[in-house]
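The following block contains the structure, expressed as structure tokens.
Missing here: one protein chain of the complex. Every other protein chain is in place.
Chains: A, B and C, in written order; residue numbering restarts at 1 for each.
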Amino acid sequence: MSATIASAAQPRPRPRQSIFRNHIVRAVISIATFIVLWEVGSRLKLPWVGDVPPPTVVLKALVPLLTDQGYWYSWYQSSRRVFTGFLAAMLIGIPFGLAMATSRIFRDITFPVFEILRPIPPLAWVPAAIIFWPTQELSIGFVIFLGAIFTIMLNVIGGARSIDLRFFQAARSMGSSNWDIFRRIVLPGVLPSIIVGCEVGIGITWNVVVAAEMISGGGGAIQSSAGGGLGFFIWSSYIGGSYPLIVVGMISIGIAGYISSSIIRRLGLLVTPWVRVR
Amino acid sequence: MNAPAATGAAAPEQHATKGAIRIQNVDKVYYAREGRVQAVSDCSLDIRAGEICMIVGPSGCGKTTLLNAIAGFHDITGGAIYLDGQMLCGPDKPKAEPGPDRVVVFQNGALFPWKTNLENVAFGPVVQGRMTKKEAAEKARGMMADAGLVGVEHNYPGEVSSGMRRRVEIVRALMNDPKVLLLDEPFGALDSLTKSVMHEALLEIYYRNKVTIFFITHDLEEAIFLGHRVAIMTTRPCKPKKILDVDIPHPRKYNVLTSPRFRSLMEETVSAVHEEAVKAFEAGEKEM
Amino acid sequence: MSAAPDDQGRLRAGISPGEIKVTGVSKDYGDARFRTQVVRECTFTIERSKLTVMIGPSGCGKSTLIRLLAGFEKPDSGTITLNDAPVTGPAHDRLVLFQESALFPWMTTWDNILYGPRARGEMGRETIEMAEFLLQKVGLAQFRKKYPSQLSGGMQRRAELARAMINNPSVMILDEPFRGLDAMTKELMWEYYSRLFEETRRTNFFVTTDIDEAIFLADRLLIMSNIPCQVRAVLDIDIPRPRTLLAMVEDDRANEIKMSALSILHEEAMKSFSRGSKAAADFVDAYSRRVKG
Partner (left out) sequence: MANGKQVASGGEIGAWDMVLYRVSKWLRSPTPYMMFVGFALFFGAWFLLSEVFKVWRFASLPGPREVLIEWFNPDPVYGLSLYSPDYYVHVWSSLRRVLYAFVISTCLGVPFGLFLGWSKNFREFTFPVFETLRPIPVLAWVPLAIVMFRADETPVIFLTTLASFYATALNTMLGVQSIDESYPRAAACLGASKWQIFRHIVIPGALPFIFTGLQISVGVAWFSLVAAEMVSGEYGLGYVINTSYVNVQYPVILIGMISVGIVGYASSALVRLAGDYMMQWRVRELALGGGR
């Protein structure tokens, strides 16, 4: 229930100060308070927080790293793994999900198997993957793939089911062929759900890659070095006792995860312009 | 003061003495993302105790803003609103307190889906602390029976038809013995045949309870069929353009719809509203 | 929006209005103990170049009938023919406009309108020109690049009309197309739509629950009974076209028709209302006693 907008020429006096600014200010206050509390808590050696290095120390540890090749190589390693595993999950998960959504028989056959595999957490697959795949890299890739594929497939199926029946009827009565309906109704109809699935999936992927690298580094499952990565970076910092670097690693992964999910969101909006406008 | 003159021809049956609303030069301005919006401007309207006053205007014309001001959901930026001579909101107190003397029935229905119909109806007196749960349930059962709502007490609102849900909501409002019932397009989403059944049901309830009814709609037939008076509002900003006395005697039944008097009133309204509608329609398209 | 003569010619070009005959059609749903007959022994004709309006209480099986006419489903018994050829499945000679908008949200107005020709591979220069013309006709020329979510309710309906018309169907079937619009926009849409009909004289079948809408639009009015769906009455509405809202309110003949339709409908509405639950039936009972007494 909105009423008309008064002519644009009129000045726009606001009775109170801008809410927008207010809310940014509040966010800054909130994060600053958090950092100060962290600093104080760890300096005072409070229980629990006491062993976490204070932010100033973390910052000091971070600065030399910025020019360190090894650190950036870890970024590269993890990102490469996430990217390939995730790409594989998309390449297999999306067509598979679409097939399940469009063919009743295919769904009836494969969905129950898929449902009994789904509750097994991806990381529980790590040892089995190592036994199966010839190289370390492939087994990590496989686990990452597993982490993302279930979410992507579920979203594809759910998205296809939620397409309005009338769209099919309308298309059918205007003379569409099956292929035309698939290409011009089903595909665009599931696209938004695919993007949502990918966004959630990539979050899981970062979780998995960190753990897989850690397990390969120190947990004992994989004895030989797995060739770095941010998870390994954290784990080796822990083994080496350089605690500030643990925090640096965590923040790095947080940033990497955030960047990758916003890239997906951006790309998603690019390919679904009708969702963007509104 | 510029209260519209009462012609008396359609004066409501004077059983009720409470529930007169005086809306006096009300202004409402708010700031949206697009800038300053004048929703209501210098709007004055007198609603007599115990009458059904229909507010007609195209959607988005600011009718609901007016209702929100009376109910106390929003503040006003100018003017004042009185209920039985008492100021609800005015210059010193821009926002009224929502209270059980002015109960709203919402556009899309606001029965709490997690409570059964009976619990919904009993809700008011219990939270006000006027009755115990048991007393309230007793009274609720009685009132629901009066409105023909038997056998659905222990169903959840989601289980009954939409027409039924609206009736439960009206009964829930009446449980509080309100002075005024504020209805915000309550039948807008119903199909037209169910709607006609609901109109008669609402009148039935009204004849027994005699509360003031402030009824927002954009359906002209509904407005004339139900109302003692019909206030046609201008589009953006909202203020009364024409106030029509509906001198068809109550009680009314659906065959009123084809009576000559009804038709002449309909003509009068259609011509008054049509140009507003076109204006709103065009404005809407321009905005897009 | 008045139509120039050549406009009218263009609109009518390529239209061959059809006639649908429905004979003794029945349709059941569910199976074994849960079987319900939704349509029973329905017989009526949708006459050539006329606007036939069907009215009945909501939930009376009208939508089922539409699915049968469109060919999305098959009747259990009886026949449906278009120009004496039996209807076997969906085809673009019978197009359906659905309740609320069924424009594809991922296509612009322009792509939506051209969907049908594109799907059938009929994208000649003439088609493009026709699309352009129709876009002008429904007043959406500036909105060709907009997505449906950017259009107002009334504009969406008009875009949908254009999307259907470009396929040159011999019959258009409209299932409560103006439901969900607010009452005032709706009335403007009636005027717009009936003018469009008058210009094209295509066979139209229009389903609604609104008596005013029905009388305003119809050449013939079919009044349906409650489940199972059957034709209760057929009224010929002989009010001259073009019609306007004001003229209709003043018209005595319209009022007479309304009166007789209302009395049938009110009865059916009460029945359909009470079908929902036992409580509603009790209510209707008590109510009708009170009204009489």
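What we mean here is this: a contact is a pair of C-beta atoms (placed from the backbone, for glycine too) under 8 Å apart; a residue touches a chain by one contact, two chains touch by 3 or more.
Only a predicted model underlies this, so the values are computations on that prediction, with no experimental measurement involved.
Novice: With respect to the chain omitted from the figure, which of B:24, B:65 or B:176 is a touching residue?
Specialist: Considering the complete complex, B:176 is the one touching the chain left out.
Novice: For the full complex, which residue in A:95, A:121 or A:273 touches the chain that was left out?
Specialist: A:121
Novice: Given the full complex, what residues of chain B touch the hidden partner chain?
Specialist: Here the touching residues of chain B are 71-73, 98-100, 102-104, 106-108, 110, 112-116, 123-124, 127-128, 155-159, 172-173, 176.
Novice: On chain A, where is the contact patch with the chain that was removed from view?
Specialist: Interface with the chain not displayed, on the chain A side: 22-23, 26-31, 34, 48-49, 51-52, 104-105, 108-113, 116-117, 119-128, 130-134, 165, 203, 206-208, 210-211, 214-215, 218-221, 230-231, 234-235, 237-238, 243, 246-247, 249-251, 253-255, 257-258, 261.
Keep in mind that, in the parts below, only the chains that are shown with their structure count from here on.
Novice: Skim through the chains and flag the pair connected by the most C-beta pairs in contact.
Specialist: So the pair of chains linked by the most contacts is B-C.
Novice: Suppose chain centres are the mean of their C-alpha atoms. Which chain sits farthest from chain B?
Specialist: Of all chains, A has its centre farthest from that of chain B.
Novice: Whole-Å distance, chain A centre to chain C centre, using C-alpha means?
Specialist: About 47 Å separates the centre of chain A from that of chain C.
Novice: Where the CA atoms of chain B average out and where those of chain C average out, how many Å apart are those spots?
Specialist: So the centroids are 32 Å from each other.
Novice: Scan chain A for residues touching two or more other chains and write them down.
Specialist: If we look for residues of chain A contacting two or more partner chains, we find none.
Novice: Multi-chain contacts only, two chains or more: what residues does chain B have there?
Specialist: In chain B, 59 touch at least two other chains.
Novice: Tell me, which parts of chain B touch chain C in their complex?
Specialist: Residues 58-59, 147-152, 160-161, 163-164, 188, 191-194, 196-197, 200-201, 204, 217-221, 253-255, 257-258, 263, 266-267, 270-271, 273-274, 276-278, 280-281, 284-285, 288 of chain B touch chain C in their complex.
Novice: Where on chain C does chain B make contact in their complex?
Specialist: 57-58, 143, 146, 150-152, 154-155, 179, 182-185, 187-188, 209-213, 245-246, 249-250, 255, 258-259, 262-263, 265-266, 268-270, 272-273, 276-280, 282-284, 286-287, 290-291
Novice: Would you pull the chain A residues touching chain C in the complex into a rising list?
Specialist: Listed in rising order, the residues of chain A that touch chain C are 164, 166-167, 169-177, 180, 184-185, 188-189, 191, 272-274, 277-278.
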